[in-house]
Structure formats: C-alpha cells, structure tokens
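Worksheet for the structure shown next.
As you look at this complex, bear in mind that one protein chain is not there, while each of the others sits in place.
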Amino acid sequence: MKLSIRTIIGASTAALALGAGVASAPGALAATAPKYDSTCKVSGQTMITNGKAYVCVSASEGAKPRWDRGSRTSTSPLTIADGWAKAADEGMSAAFGMIRNPTDKAIRVVGAASPYATGIQLHEVVMQDGSMVMQQKAGGFVIPANGMFELKPGGNHLMFMGITRPITPGMMVPIKLITSDGGVMRTTVMAKVFAGANESYDGGTSSSMSGM
Amino acid sequence: MLAAGGAASIGAASGFALGRSSDATEAATAAPAPTPAPAAAQAEAAGIAADTIDLGTVIPVHGPHQAGVDTRPALLQTFVGLDLIDPSRANAEAVLRLLTDDVVRLTQGEPALGDMEPELAAVPAGLTITLGLGRPFFTRTGLTDRIPDPLVEIPAFSTDALQDRWGQTDLLLQVGADDAVTLTHAIRMLTKDLSTLTRVAWMQQGFRSAAPAVPGTGTTRNLMSQVDGTVNPTPGTDQFDEVVWVQDGEDWVAGGTVLVLRRIRMLLDTWDILDRETQETVIGRRIESGAPLGRTKENDPVPFDETDDKGLPLIAQDAHIRVAHAQTNRESILRRPYSYDQGMVDGTNDMGLLFAAYTASPADSFIPMQERVASSDAFNEWNTTIGSAAYFIPAGFAEGEFIAQGLVA
Partner (left out) sequence: MTRIWARLGAMLAIAITAVLVVPGIAFAHASQTGSSPASDEVVTTAPTQVRIDFDSALLDVGAALVVRSEAGDSITTGPAVVGDREFIVPVDPTAPSGVYSVAYRVVSKDGHTIENSFTYVVAGEAPPAADEPATPEATPEVVADELATPEATPEATPEQIAEQPVIADEPSSAPDTTGAPQEGSLMPFVLFGGIGLVIVIGIVGAVLLRK
C-alpha cells in the first residue's frame, strides 16, 4: 500500500491533535488516557479526562502509585450544606458550601462538573509574594473522616472556568463532585448576587476576592 | 446565639420610676417577702410592667402560617414595598426561592448564604420576615386567574389624601425585630439578594415602645398617647382563626390572610390644641387608661347605648370607637399598628401611624368599617391617610419548600 503525503500529514496531524487534546486536560502528564492501574508519578495528583476522574494513589504503604479511576455511577456519601453559586452573566463563576463526610475514612474530591460550566477546577487561595493568588489545588479537596471542608469566597472553592449560559439569581445550578474512591455526589445549589469572588490569575496581582 | 446574658431589661433599668407613692407605701408595710429582682420591683412600683425582651428569641419559621401575624409584634418593623423589574413567572419563582432561603436562615440567627456581614445575623432578636403579594404581582406575571378571592382592590375613601409614593406595590416584605441592627441587616440581605429581580419602591419604618401602654396588657400607645390595639382578636382562639385566616383555597392560600396597610399622618399640632376632655370625647376612651368613657378598665365592653344622668350619651355619636368598631363578628380585624416618624416636613413633625390590619376578607371587614369612618368619624379632623396598599399573605411553608411554592411550581 502506498501512503500518500496527504495521508501521512493527515494522520500525523490527527495524532498530534489527539495528543494535544489529552494533554490539555489540567494536570495531565500522560500523552494518552491512562490505562487503569497504570503507574503514575506523583501521589495525590488528580486528573479529569473524558469525563472520568483519576487520582494517583498508592494502594498500600510503600506500593507504587497508580492511576485510580472509580466507577462513575456509585453515589458518594458526601453531602453539601449551605451550597450556593455566584450569579454571572458571562465568563467565570464559582460555587461554595460546606462539604460533609459522615464516614470513617477521608474522602478526596478530585473533580467537579456542571452543565452550566465548560469546566470546573478545584481552587485554593494561597499567599504568594505578599499577595493572595487563586490556583488549582493539587491533590484535590481531602474531606476528613467524620469532618467538614468549607468552600467559601477567599478560600477553597469550585471555579467555573466558563459558563455555558447566564447564571441568574434564584436559578438552581446542578453540580456533581467526583471523588477518588469512585463516588459521584450530585446536588443543586442556588445562585445569588455576590459582588466579590472576582478572580484574577495574574501571578502577583492581588485578587479582588472579598472576605480577606 | 446569645447566652442568657443577652437578655435586656426594658424600662426598669433606665431609672424611669414614675413613683406612684401609694404603691410604694403598700409594698413597705406588707409582711416581709423574699426580695424580688430589684429592677423588677422598681418597675412594678412605677406602674410599668417589667417586660423583658430576650434578644435570643427565635420565632419558628415553618408551620401552617407565616410568622409575623399571630406572633408578638416586635419593637421595630419595616414594611418594604417592592416592584418586579421584569415580571415573569420564572422571575417570580426566583424571587420566592431567594426570599425563602434568607428567611429561613436569618430568622434562626444564621447568616444568609454569601452574607458579607455574618456577625450581624447572630442576634436573632425575634426576627420575622413575612411576604405579601399585591394584586399587580399576579396581573403582571400572567397569574391574574390565581388572585385569591379575598384580595380585592381597596377603594379610595372620601377622606383619603393618598400619595403615589406610598402606594400599592407588587410585593411586600414585612420585617420585624427587637434589635435595630438585626432588622437592618435582614433588610440589607433581602434587598441585595433581590436586587436584580426587584426594585424597592418604599420603606415604611415603624416602631413601638417596649413598655406596654397599661401594665399587664399587650396594647401599645400611639403618638397621640392613645392606647392602640384594644379589642383585637386573640391569637389561638376560634374567633381569631375565623376572622384572620383564609379558610378556603389552594394550599398556599388557605392559612393565609390579607394585610391592609395604611399610612396615617397625625395632625398633632391641631390635636394638641384640644383639651384632654375633648380628645377623649372624640376617641370615646380615656387616654390614660384606655377605658371606654363611663367605664374604668381598658377591656371593659364599650357602653354604646348608655347615657349619663343628664341624658347625654357616654360615647358620642361620632366618637372614633363607635364609628370604627366591628358591628358584627365578621367585621373584626387584627390590628398590629406601629408608629412612624419621618422627621420634619414644612416646619412640623411628620409622624403618625402605620395602620396594619390583617383580615380573612377586607370586603367584609375593613372596607365597610372605613366607609363609616370616612363619612362620620370625628377623628378625621386630626388624621390624614396618605398611603394605602393591600397584600395577600400566603400560608406558611414546610422545610424544603419555598413560600407560595404552589403558586409557581
């Protein structure tokens, strides 16, 4: 079979595109979707790709960390109380609330999704060179056993990287949280007018997050 | 939440003692008894009922009726009149959801979601937030066929001097609390949360004294010093249920009521020209005790048909209590009045009464009574109604529901 130049170029482009698409997922190191149980480099690292969440975990003390992908259909025992989202006409938005873990084991939230968001990142706020900066939280949100984890403006929160429609006050926003142990927690939160929680990603510039 | 130490003692602590010497003498000559709390004893001797306002009071928010009607009137109450910016059924539902969430949290002493001043929500102070829906709410959102039957239009009366600035709005929020900061914070959260959906048309701020008008009673004094609120149906009685709560209708209608809100300006400069005897003749009651003329106690039945030894009627034909009293049980209304003070206008005090009446059917109670008042009440000379509005107060709601959910869901 003779391969034409066009075919070679087309195939290479496709391969590159595939690789780029995969690599663009936040936190991705692997060029392709990881196979279940394939080893990963950094324990606690998370990745969401193709709607699946993966976290790099050691199955037991001293064992090599592997990509762990839970089932997408089991319901997580986590709950959210006092959840709400910031109303926005366009651009970015955020959601907050108190995540509660009633189990005896810590549960790690590795990702989130909403039909009203193009993508959701798990964000933290840290001090960097004298100013507060928002960034993805490596390792996701670890909800302690029999404990709580607060998402609030100026603190950890769910960042809607882009909204798919205007989020207006009083609207109920569906959100799901994906956990490392294979659980999914679905909830809806009400959108509210909120002046603060305006993020900036420029390193060094102070954010206009209120509450600080 | 406040510990018990948050309780505040009203009246007694302020060194207010009016010193009725006879009472004090009696107390001194009585057999030695265990000493009551000093503040309470002092207030008792002064004739002021030592009422304590507990700022930790939480009024339950769920139930068959919205709080704020049959609950004890708080010291401060603001009526907020709102209009929908873009009336639609979806926006109406958004308003109801947002409002309910704030009501549930703030009244329990919890901050609202996204509350930037959460500390200001910590003192519950008996906060109640009551929603009212005016006729325009229904007509502007395409829900005209859902207007509850009792919510009729209130006609203009011959003595009214109504100003549009105090007129009918789409919605009403009646917010009451015993603490001014709690109240103000609640109003701030509500108006902020509804700011993209509603605009505030007016705020009518009212207050009343913490000390009862007459010790041992629940009535208050208005700014003409009259005991105001006698002959009110008593919450929890059958009569109250019949005349205040709507009996029939959808689940958000039955258990509701209609609020008629009238802003009445008192013409105090001319009222103060009258001597007390004349004032009492005009009203039909003694001012100090609230007793009907010819009787001794506030709650004595009014002797409408009696005359004195000269043959003159005890209660004048045009006396306010004769003209304004409920002639049948159906005409009874629940009154929860508040005083207002709007400062100085044209060199004189602009103060008066926020007359708030709750009734299952204003067509059978408030309207015929007010017709009589307008045509023949002697009191009209010294009062001008400058604002009027009516709202349907939906029934109560259960946990997990939002107010008037049945209307929009």
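Here the chain labels run A and B in written order, and each chain numbers its own residues starting at 1.
Methods note: a contact is a pair of C-beta atoms (placed from the backbone, for glycine too) under 8 Å apart; a residue touches a chain by one contact, two chains touch by 3 or more.
Here the structure is a predicted model, which means the values were calculated and not measured.
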For the chain that is not shown, enumerate the shown chains it touches in the whole assembly.
-> B
Touch criterion as defined above, residue of B:Val69, B:Val227, B:Ala316 or B:Met351 at the omitted chain = B:Ala316
Hey, which of B:Ala180, B:Ile273 or B:Val345 is the one touching the hidden chain?
-> B:Ile273
Which is it among B:Ser225, B:Thr307, B:Gln327 or B:Ser375 that touches the chain not included here?
-> B:Thr307
Residue ranges of subunit B at the interface with the undisplayed chain = 273-275, 277-278, 281-282, 307, 310-313, 316-319, 378, 381
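FYI, only the chains that are shown with their structure count from here on.
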Taking each chain's centre as the mean of its CA atoms, how far is subunit A from subunit B in angstrom?
-> 51
Partner subunit A, residues of subunit B touching it in the complex | 91, 93-95, 97-98, 101, 113-114, 116, 192-197
What residues of subunit A sit close enough to touch subunit B in their complex?
-> 82, 84, 86-87, 96, 153, 168-172, 190, 192-196, 210-211
